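I have placed the structure first, in the form of structure tokens, so that the comments after it can refer back to it.
A single protein chain has been omitted; all remaining protein chains appear in their positions.
Entry: chain A
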Amino acid sequence: MAKNAVLRSFAKDWLKPLTFWALALPGLWLGWQWGLLLSGAPHDLGFNPIEKTHRFLGDTALRILLISLAVTPFRDLTRWLPIMKVRRRIGLAAFWYAAAHLVAYLGLDLYLAAGMSLTGMWAGLWEDVVKRIYITLGMTAFILLIPLALTSFNAMVRRLGARAWQNLHYSVYPLAVIACLHYGFMVKGNQLGPWIHGGILALLLAYRAGVWIRSRMKPQPVASTS
């Protein structure tokens, strides 16, 4: 069918580069806005550009993480297998935005608040991790992301073996829960944003729980003795 041919060629030639640029777009936008701001031109970063940067990077990291968790359910529902080819790069993008989120917080908040002292910056980080629950949660989520990012290359998948790799990457579930809690504890009052993101995550996790339960209920094939 012609439609299938189009889809096949899209999957073969377009899916990966398009995903790459779609994932890069928020970062490019932010860089462009900072360029405008620093050159004194009108920009969209508002009256508190650092705050806006933190929120934007954090939102983007969390949303991309949720999208990476939606890939498998999407495949199951649509039976479109090629989508699996971009799952790792989506997850990796979540790591890069989370890393940028952390670097912005270190550089634009703690470093400046410490009067541009690196020692003061690390002291500030430790104080925040110990004293502020949302920072504790955010740092935990980021640290859990690191091994996943480090093993997201073909060579590492081969070296670990598919089973060990999969087991390691199951940690994305608790990590995503922690990331949502980080968001929830960060905002003041009882805001909708964390509930919406947490609700989407709950749906994605419930889907997996459903799949797991169904696989357990299926009668196991008995090995034939004859």
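Here is the rule we go by: contacts are C-beta pairs under 8 Å (C-beta built on N, C-alpha and C of every residue); 3 or more make two chains touch, one makes a residue touch a chain; residues count from 1.
Simple rule for what comes next: contacts and distances are computed from a predicted model.
Asks: According to UniProt, what is the chain that's been left out of this complex called? Choose from "Protein-methionine-sulfoxide reductase catalytic subunit MsrP", "Nitrile hydratase subunit beta", "4Fe-4S dicluster domain-containing protein" or "Insulinase family protein".
Replies: Going by its UniProt entry, the chain not pictured is "Protein-methionine-sulfoxide reductase catalytic subunit MsrP".
Asks: For a quick check of understanding: of A:Ala5, A:Ala155, A:Leu192 or A:Met217, which residue touches the chain that isn't displayed?
Replies: Within the whole complex, the residue contacting the unshown chain is A:Leu192.
Asks: Quick one: which of A:Val6, A:Leu28, A:Leu77 or A:Leu112 touches the chain that's been left out?
Replies: A:Leu112
Asks: I'm checking contacts with the chain that's been left out. Which of A:Ile50, A:Val129, A:Leu144 or A:Ile200 qualifies?
Replies: Hidden-chain contact among the options goes to A:Ile50.
Asks: Tell me which stretches of chain A touch the chain missing from the display.
Replies: Residues of chain A in contact with the hidden chain: 37, 45-51, 108, 112-113, 124, 127-128, 131-134, 186-193.
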